[in-house]
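Presented below is the structure to which this report refers.
After this line comes chain A, so read on.
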Amino acid sequence: MSLLEFARGPGLEWSLIILVLGVFWRLLGTLLLRKKQDFSQAKQEATAGGAVRTVFNRFWPKPQFTLKISFTLFMAYVMHVGLFVVVFFYAPHILVIEDMTGLSWPGLPSGMIMFAGAATIASMIALLVRRMTNPVLRTISTFGDYAAWLVTLLPVLTGLMAHAHMLEPYETMLALHMLSVELLFVWFPFSKLMHGVLFIPSRAQLGAAFERRGVKI
Partner candidate 1 sequence: MTTLSEIPVKMVEMSPTGMANVIMSELKGHLQNLLESGQGHSIDLLSLPMTDADVNELADYLGVGEVKATINNIGSSSLRETAYPGVWWVTHYGDDNKVIAELIEVARVPGILVTHEDEIRHSLETIEQYQ
Partner candidate 2 sequence: MTDLKHEVIEETLGQSLIKQGITRRTFVKFCTTVASAMALPPAAAQAMADTLSKAQRQSVIWLSFQECTGCTESITRSHKPSLESLIFDFVSLDYHHTLQAASGEAAEKAREQAMEKHHGKYILIVDGSIPMKDGGVYSTIAGITNLDMLKQVAAGAAAIVSVGTCAAYGGLPHADPNPTGAVAVSDIIKDKPIINIPGCPPIPVVITGVLAHVLTFGIPELDEHGRPKVFYGDTIHDRCYRRPFYDKGLFAKGFDDEGARKGWCLYEVGCKGPVTYNACATTKWNNGTSFPIQSGHGCIGCSEPDFWDKGGFYKALPQGSWGTAEGIAAAAAVGAAMGIGAAAMSKTHQKSGDS
């Protein structure tokens, strides 16, 4: 079996299984943990509104912090938006999603995808440089932080290289791209990348807790 056949076949199949299994495991394992009972008197019983509100308003920093974190904010947005565009608006990716779910939507021209991908890589390099030069970040950064960065960068980098037919033959580059995506899938549930799923219950829980005390955050 060639590398591409493995990447497209058992590699994809098993990495998806591990991804789904891991996400459900960690999500349920986290959500079902025993919560500390709040014995204070509730100012407000209905907390769903607060939960939802916090999930959304945390997408932008509070005015006091905006200037201070502007560099990270900008770079992080470029990274996440670029990633979103590349993953969900590149025609071949839409085809895989359509195959799996039946959903489909129009894609963007290849040139725009390449630009988005390049922007993503540039912002990731900027963020890595910051992590390695800022004294606080350097001190508190762990293997998990650097691994998550690499595991996210590789699919974008190999994807661009495959699309641009760099490092012939094309089949090898395509196989490497798919394998890097499979590595991301397998890494996702067991690392900080899980924030992609956990940010929702995490913010919601915080919002609900404060809403109960009558504080809108």
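Just so it is clear, a contact is a pair of C-beta atoms (placed from the backbone, for glycine too) under 8 Å apart; a residue touches a chain by one contact, two chains touch by 3 or more; residues count from 1.
Selection criteria: all candidates are chains of the complex that A comes from, given by their letters.
Because the structure is predicted, anything quoted here is derived from the model rather than measured.
> Pick the candidate that touches chain A in this complex from 1 or 2.
2
> List the residues on chain A that touch candidate 2 in their complex, please.
4-5, 8-9, 12-14, 16-18, 20-34, 91-93, 95-96, 98-100, 106-111, 165, 169-171, 174
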